[in-house]
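Structure below; questions to follow.
Missing here: one protein chain of the complex. Every other protein chain is in place.
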């Protein structure tokens, strides 16, 4: 297992100015704050980074600035998110050329493929890209497609995959993956995308966590990780409960889209924290405002986040 | 309603050579055969065109050759398929620059948006692109998201949308859309993506049909359309039944991916028809072969398709 | 094919008094109105009959009164709706004992079975019950399970099934079923559960229709059937469009449950028509009232339904 890509690895949000352009200065501030808080790596251009909304030029700018801001203090993984293999490879090569030390790719989407085709997809990407490859398992954005445990471990054993980012919410599946990975000699770094059951996932053997909410409260995730390394699970649970109390911000918006709700709530607190200049979202998602914003900030204040 | 985009409009398949590269000469043969058979327009870079698998360079080559081969005989619509507005706009502008006379775009995918955001998405595309815009409603590839009837008609009334390609399989929804469009003065050209219930959809008022299977049997769709214009519904049903008997080819493959199954079956017959050089699919989809191929060709032969 | 069970066969709603008890006198009025309007059979204890909400004693009372009210003028089919074979058989035997001339059963639900187990389920019911058996294909209430075309035709050929009530909304699947049934000698009476695309379904060969909305407007469905028998498809479409204009009542309620919305809208108009005493629904579904009721009645009035 490549230990560079373990521990707390937040999927870095992408800040926008109030006018809607990329806000790379705010991005630098986010990166600094995350590293200062003790995270172990950064994941640029993930779903929380609104990667799907960014043009190629914007994606490049985000990676470039993230790598520059990280300045070698922690490694940077980059999402190479596109519909199919050849398109992903184009994304991935640009990212690696700009300094990303690992790439993260999903199975094909819009396309409709079976397990064998999905395995070939990852093989082709790994063969074409000079960097460790993580499989990104995120059924909720991919029409429900879930990556199979046996395939993932086999691809790990063959050196195709360096790890998995599991955002499936299928904790039983994740535990089976941990066990199968262990039995195969632990080739894969297994990262949970959970924000709220990280204590349990670390207890059962996760190698790291990629929490979107880590943009808001990176310090507590670092403490949670530390407690888990010390085997202090009661403390881990206590920290996780505190995290969850803050995470309630994402349940304040009602009747808004999933992206507006989650990423929007994170950005709203980060704006109040002074890390980013605006809680603006990528077009066409409207930023949270009014009573929703008030409700989010009330929770964040009560939880000591601002 | 823009009558250029009505009638039979097959989503043109994209041929590959046995080595896996684009086969533009075969593409030209497909275009010729479709136009000769009497179709009214061509839809390049749709799902049947394996658009999700093509790089931008390949997409450009497909449009260029399709437009050249059509040579003004029928108009060419082009899919501008990408995750979100700005990315779609980049695809659409290139397509229009290469001669596409209309563009077809889905709602955002991978992203998670609500109805209001989706409407803004179409507005932004229409504002940025100098060509009629069709909304492509294909929930099966988009995590189940269905475009709302009222939104579509409102966007039609406002001149944002020129039409809808409905591949939702929701025939009740399509009829409501037809009725609402009629009540609004018929701003939208409403095209059904059905291959097998086209008679019924034309009876209830569809303005056209975009049948993937039209690559295999364009002539019968042209006859079906003609019968419908003459109000000869008994004849329309008879032709549709013949079409359906041939369409059984897509049920021959078992345990293969959805793309391998449908598009793969079409290409397998087209190869035997001599229209394309190979039934090769875009990587990582393996072409149909062996007993599956035999089974498909047996049906095609029995139905007089080869 | 058993021609007793073809044509227009409304799934009869179950009226309740304002106090919440069964209103069998209103039920008798409904039955009379339907038969007078020209329907060909009645389907008691279907989903529109709120069968899932009725105790066994209530179910028996409904069948008894429906049979008595029909008085041999048209045959009565009865739903035998329960989770698994033995429980369905108990329901079915009671129904037949009370005069039902055919029974209608779904595949198992709550239970999780495969295709082979589902076939055994229907075989067991048919073997245990002295009446023709219809398979009821209603995935939306059964966790998405869809009955397979080949299995249905095979069970028809073997004399297990007399027909299918298809409420799957899968029109392509229905057409395939029609074709396969025809090829097998037409053992099955194939009834569409559609309310809004009945013209198209009759055009492609449906043997009958089971429209919930037929409780509200049985006469137009009888006329639609008649037009289809005469091959007057333009007329059929016109009648269907009129039906659809009235069917818009089900889109008036917003944010209510599916049962409140559909059946509730039907009952609301039927109350205004004077057929039933109250639009009361089975507990815990609240009857539609206030502005929603006004909106429904406005449509019904405009369409000449009251």
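Note that the chains take the letters A, B and C in the order they are written out, and that residue 1 is the start of every chain.
Here is the rule we go by: a residue touches a chain if its C-beta (ideal position, glycine included) is under 8 Å from a C-beta of that chain, and two chains touch if they have at least 3 such contacts.
Predicted model only: the values in this text are computed from it and were never measured.
Interface note for the absent chain: among A:1, A:197, A:272 or A:287, the touching residue is A:197.
Checked against the full complex, the one of C:2, C:90, C:170 or C:242 touching the unshown chain is C:90. In the complete complex, the hidden chain is touched by one of A:1, A:245, A:272 or A:287, namely A:245. For the options A:73, A:93, A:176 or A:219, the residue in contact with the chain missing from this view is A:176.
When the omitted chain is restored, the residue from C:33, C:121, C:267 or C:293 that touches it is C:121. Hidden from this view is one chain, which touches chain A at 169-172, 175-176, 179, 194-197, 199-201, 203-205, 231, 233-234, 236-237, 240-241, 244-245. On the side of chain C, touch with the chain left out of the figure occurs at residues 47, 50, 52-55, 81, 83-87, 90, 108-114, 116-118, 120-121, 124, 140-144, 255-260, 282-286.
Keep this in mind: only the chains that are shown with their structure count from here on.
If you average the CA atoms of chain A and of chain B, the two centres end up 35 Å from each other.
Residue positions of chain C with contacts to 2 or more other chains are absent.
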